[in-house]
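Missing here is one protein chain; the remaining ones are kept as they sit in the complex.
The letters A, B, C, D and E name the chains in turn, as written, and every chain counts its residues from 1.
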Amino acid sequence: MRPSGRAPDEMRTLSFEPHYTKHAEGSVLVSFGDTKVICTASVEEKVPPFLRGKGEGWVTAEYSMLPRATHTRGSREAAKGKQSGRTQEIQRLIGRSLRAVCDFKKLGERQIVLDCDVIQADGGTRTASISGAWVALRIAIDKLMAQGLIKEDPMTAKVAAVSCGIHQGTPVLDLDYIEDSAADADANFVLIEGGKIAEVQATAEGATYDEEGLLRLLRLARIGCERIFAAQAEAVARAKG
Amino acid sequence: MRPSGRAPDEMRTLSFEPHYTKHAEGSVLVSFGDTKVICTASVEEKVPPFLRGKGEGWVTAEYSMLPRATHTRGSREAAKGKQSGRTQEIQRLIGRSLRAVCDFKKLGERQIVLDCDVIQADGGTRTASISGAWVALRIAIDKLMAQGLIKEDPMTAKVAAVSCGIHQGTPVLDLDYIEDSAADADANFVLIEGGKIAEVQATAEGATYDEEGLLRLLRLARIGCERIFAAQAEAVARAKG
Amino acid sequence: MRPSGRAPDEMRTLSFEPHYTKHAEGSVLVSFGDTKVICTASVEEKVPPFLRGKGEGWVTAEYSMLPRATHTRGSREAAKGKQSGRTQEIQRLIGRSLRAVCDFKKLGERQIVLDCDVIQADGGTRTASISGAWVALRIAIDKLMAQGLIKEDPMTAKVAAVSCGIHQGTPVLDLDYIEDSAADADANFVLIEGGKIAEVQATAEGATYDEEGLLRLLRLARIGCERIFAAQAEAVARAKG
Amino acid sequence: MRPSGRAPDEMRTLSFEPHYTKHAEGSVLVSFGDTKVICTASVEEKVPPFLRGKGEGWVTAEYSMLPRATHTRGSREAAKGKQSGRTQEIQRLIGRSLRAVCDFKKLGERQIVLDCDVIQADGGTRTASISGAWVALRIAIDKLMAQGLIKEDPMTAKVAAVSCGIHQGTPVLDLDYIEDSAADADANFVLIEGGKIAEVQATAEGATYDEEGLLRLLRLARIGCERIFAAQAEAVARAKG
Amino acid sequence: MRPSGRAPDEMRTLSFEPHYTKHAEGSVLVSFGDTKVICTASVEEKVPPFLRGKGEGWVTAEYSMLPRATHTRGSREAAKGKQSGRTQEIQRLIGRSLRAVCDFKKLGERQIVLDCDVIQADGGTRTASISGAWVALRIAIDKLMAQGLIKEDPMTAKVAAVSCGIHQGTPVLDLDYIEDSAADADANFVLIEGGKIAEVQATAEGATYDEEGLLRLLRLARIGCERIFAAQAEAVARAKG
Partner (left out) sequence: MRPSGRAPDEMRTLSFEPHYTKHAEGSVLVSFGDTKVICTASVEEKVPPFLRGKGEGWVTAEYSMLPRATHTRGSREAAKGKQSGRTQEIQRLIGRSLRAVCDFKKLGERQIVLDCDVIQADGGTRTASISGAWVALRIAIDKLMAQGLIKEDPMTAKVAAVSCGIHQGTPVLDLDYIEDSAADADANFVLIEGGKIAEVQATAEGATYDEEGLLRLLRLARIGCERIFAAQAEAVARAKG
């Protein structure tokens, strides 16, 4: 039995609230249960130095948690003067995941920055961030296309992410903080609509797992991402509405 | 005529949404029109080194803006590795303002950290932060009192803040971003319920002003802060509800 | 009775020693009693990025205290690797104050950097810095005009600053360190010759104050700044001598 | 055909040179072909704050590349003043991997720091680092056991890592730099002797891959890690020699 | 002929102005011609961690230049967030030089920090700093002895420093900025009263020099340091006066 009473393959309540903030070209508040992340997409008419003059665009991401997004207050990275290794690892993952579904030639020589700021954390902040960042990016690109700044859609597919883990011997989907703290193994899957895998990060915590365990987690992730893809589609439709 | 159509002594729509996040001992989402700030109060059972063993508490504050809280994306302070002078100036002001209404002996040897994170900016982020931080602090202290950890209420009064300025020759209350950008003079007032002044920061931008101008702005600030005090009281009552 | 025996509206011994160092385009050692600050004005034939190509100039300031300018040694900011919030707040104030009396079109596309380095502190370092920086700036601009690099005088007026406070119930002018440590309220006024206010920063320390209190402090500040304006004029005349 | 002429399941020349430096409690120069990493294990009779007084030990890792370990010189992280996100991600992975095979109660209240410094890079620096760090750790722990400081062996198994990827449509083992630059997908596997998985990090680069692709890479990784386990055993035996 | 018209073995006008600032336990303004440095000695009743509980003291130094101490403004190290290599090299040299004449057992478990802040630079700032730091230290220790906090004098001798160089083929003493910029070789000597050498730092600039050249520079340094020792003695006597 999961602490939340959920079935092993049951996700938490999913919600995407588009246009959550007014200045960004794309924005959404994504909730995976009590995990809440503001994702914004900012369009910049410039690219990083290594791309200048090549006619191609770029997508990058930054991630942060408000100091009291968590059970006990963490110190503010801006005050400490550096981003933690965990923060950098997560924001690199978000950027790679979104770049996996973006055709940079079609985007043109501009950069889109995805900011994922966790306002409340209850496990799965990186997977909620990736899933939400896709919605923010989609809205921003729809806007660029509506303005005629981009001719062909640079986004090749949806991308979503979810965590799975082995909790008291049972593979479970979308771990909340209580499960995550006690999980024997913890894996984050970034999947692309249509069945492809963008990224797998599976770590044994305490115990280790085998091939069969990895595949069972992947199967759960497919179930979760199908639900996320549907919610993303619904949110984007609502945003256009 | 103000760009927003407001009367000179009219504030924007004020709102305090208590218990906005679930982990902090006190939290609120404060809105001054389109300016929205998450304020949380975190209780820590320790004090800064200079107070250790004195039986007295402390209140401090940190402030930040999400990178895309503004019209164009600002760079993330955690990524740059330092807080700007503006950020430090504002968080010092928030801390001083709340300390002005707190009796540290009654608080006991503990620290309360007020985090003010701007998720959307439209002028007046520091005044909204102070006003919201008071609500978060009040909720946190009510909780400590309900738990019996504090015997006597350490909070001596309400504190609120509002900006005033001279816009096209007219003194106006609660400037939004458009007015703020074009104001001839800009002043932030931190007032204490009952008529006292905690802090005045009045700066001439472009033009300068005289004694009479300063007093007219102060009078507007009194009108604004009365409205904020009422909304704070209502929010705290609702939080207890 | 004030600890120094001064009357409530009496300033400390004021002195401006122009040409204190030889390399800067303008320099002065300003003393407000035992508070001593070296102010230099450095002319740079470039402007910050946001002004390039606009034909306008800029004035900015930096502030620091020697580690042992104070009663006990403070740690050196260069060794700690960052400027404190207090330092940044003060240098932003100095810059704003001087910019309030400078016409940037007449200055032309060049920047003047005002360095205020406190070599001995006894209260009022920021107000001495502003008052001294004006003299250094005036000398530097006179030099540029004498060289024919500037046609019309970009300086529109004198600017001076002084602190006032409520000490044991009495409003007093130009607080020294002993008074400042015990003051109930502390205000810094930046005034422009002719009666206008450039900036007011009034903070309640311990107690708070009301409208009448603020006005009484402002009246004292006017008395002090008149004395400073006279001393500035005399120093500039001597510098030309 | 691979650029190096290797078969798809063929590793590069593997070598572990134990006692490579004289001061560390354990040290080894590990080579995966032209990738060369100095791994040292340093025993410290203290633990991080969160473990103090619990009677348990800790294992952590740091990673770096000499500036000219690569084709073109990279800037030195110590000179830039911060470690890159890539460096932090890798050193966190090394630490987690080694902790997966260490019983901290048996280690006792001491910390072992694993330093992995790449002196020449040709792809696979993180997997060589993990594999080499195990040897350095094993030698250091053997020394502690020989000195009677540890009674029971805290190491529960061997751990090794290898990269696999899809190169021109073919899954291949132990990518060198040329293959890595052109790979469609790139995965790092950290495996534990006996068949368990400690960590999988699989990233699509350009293309994405499916379940079958992931399993084929995992099968190659098993082949590679068996070879590494054998070489580790031989090196440890030689070190004791 | 030297640009200043001095004889090869002639120093610039030397001056030590004791008690230059009022808070420090020892302070002096030292001038070597137009090079002016404020040196203060601050007594702290604590020692660095490596000396705690050993009953021995420590002497350390910090060095800085005001941004406009030089011909063109240098950027402020506190604003850049780090001390330059040059600054660190110089402050390490000052500390070593003063430690060479201090008996730490007699000093007792306290630290004296020597701050050398250059307010005007014209060559030889490090040698003026060392020579001035000795006076500040002497005054501070005399004060500790007068207060009975130290029984026996911990200072074993005077220490002074001077630069010498080869200018247009001629060895010269106490280079000013013009000579220093054009010198073929530049050497700093730290000498101890009585004939011993504390430190030699001799660098070829452009050309190199031989053994005989080095000895000739050393002989000039002896002449200069004798003059400095006399001026130090006179300043200390005046300080007691």
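The definition used in the following text is that a contact is a pair of C-beta atoms (placed from the backbone, for glycine too) under 8 Å apart; a residue touches a chain by one contact, two chains touch by 3 or more.
Note that this is a predicted model, so its numbers are computed, not measured.
Note that the absent chain touches D, E when the full complex is taken as a whole. Here the missing chain is touched by one residue of A:R6, A:H19 or A:K82, and it is A:K82. Interface residues of subunit D facing the missing partner chain: 21-24, 27, 34, 36, 38, 40, 42, 44, 62, 64, 66-73, 76-79, 81-83, 87, 113, 115, 117, 119-121. Although one chain is not shown, part of subunit E still touches it, namely residues 82, 84-86, 88-89, 91-92, 96, 100, 187, 192, 195-204, 208-211, 213-215, 218.
Just so we're on the same page, only the chains that are shown with their structure count from here on.
Chain centres here are means of the Cα atoms, and by that rule the chain farthest away from subunit D is C. Fitting subunit A to subunit C on C-alpha positions gives a rotation angle of 120 degrees, to the nearest 5. Separating the CA-averaged centres of subunit D and subunit E is a span of 50 Å.
Touching of two or more other chains is recorded for residues 81-82 of subunit B. By the definition of touch given earlier, these chain pairs are in contact: A-B, A-D, B-C, C-E.
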